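Missing here is one protein chain; the remaining ones are kept as they sit in the complex.
For chain A:
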Amino acid sequence: MNADRTFRQPGRWAVLAALVVLAVVMLFPFVIVTLNAFKSPAEYSSNGPLSLPHGFYLDGIIAFWDRVDFGLKLWNSLLISGVVAVAAVVLSVLNAYALGIGKVRGRLWILVLFLVANTLPQESLVYPLYYLSKEVGLYDSKLAVILIFTVIQAAFGTYLLSSVLGQFPRGILEAAEIDGASRWRMLWGIVVPISRPTLSVLLIFFFIWTWNEFFLPMVFLISNDNQTVPVALGVLQGEKMMDATMSSASALLGIVPAVAFFLIFQRTLTRGVTVGAIK
């Protein structure tokens, strides 16, 4: 027993060391961004990106906020990501209920189709989507982006949830059926509450993925009043010039909401998991 413990000790330290290295590697870019966000451009140019800022230079952040009307961009991003996350989860649940629990003919092929659709690069979708949205008058509207991303995210969600629900304990469903529950009732009364942890994870991922999307929002949200945060950050990348300090300031502003969202929901998520376990 004792020998076993000493044998395991070095292994644990190695794992810990590896994790520390990994954490440093992961956090390093954030540290650099934060450092440079609070530097003046002259300070950046004369001392380089790795130096510590001399003072607390807030002008970069304030100037960027005013320049792109960041409050409005935040609201747009929040609205689009929020609606997409909720709608895509609902759509995924409905699809997966049919595919994973229901007995749809050829469901394997349907899932393969979803998976293939999921691997399509967005660049190849741009032109068809552009013509469609122009035809129905949705070009340059938030609704277009919401619809597109709801479908894109739901494709992944359907694929994932279908395999999760495929493992759903049949016994519970059969018991409910004997009790006379309708299919609708079974979905909302049994399947959804039990798979709530999975759904919350999907919700959080959909929100963050949609929040970080750059390419399609850039193409579809033409006027500045409709733009999202990542598109607004693109304003700073000039043809030949980049403003490193202001880019850092904007990057910091861009990351903070997504990180905050993740942290907040991470807690409710774990609470949800433990509640389910006690039951």
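Operating definition for what follows: a contact is a pair of C-beta atoms (placed from the backbone, for glycine too) under 8 Å apart; a residue touches a chain by one contact, two chains touch by 3 or more; residues count from 1.
We adopt the following convention: contacts and distances are computed from a predicted model.
The unshown chain of the complex is recorded in UniProt as "Extracellular solute-binding protein", chosen from "MBOAT family protein", "Ferrous iron transport protein A", "Sarcosine oxidase subunit delta" or "Extracellular solute-binding protein". In the complete assembly, the contact with the undisplayed chain comes from A:Gln237, out of A:Gln9, A:Ser163 or A:Gln237.
Considering A:Trp65, A:Tyr139 or A:Phe168, the position touching the chain not shown turns out to be A:Tyr139 (whole complex). The set of chain A residues touching the chain not shown comprises 41-42, 44-48, 67-68, 130, 134, 139-140, 218-219, 222-224, 231, 234-244.
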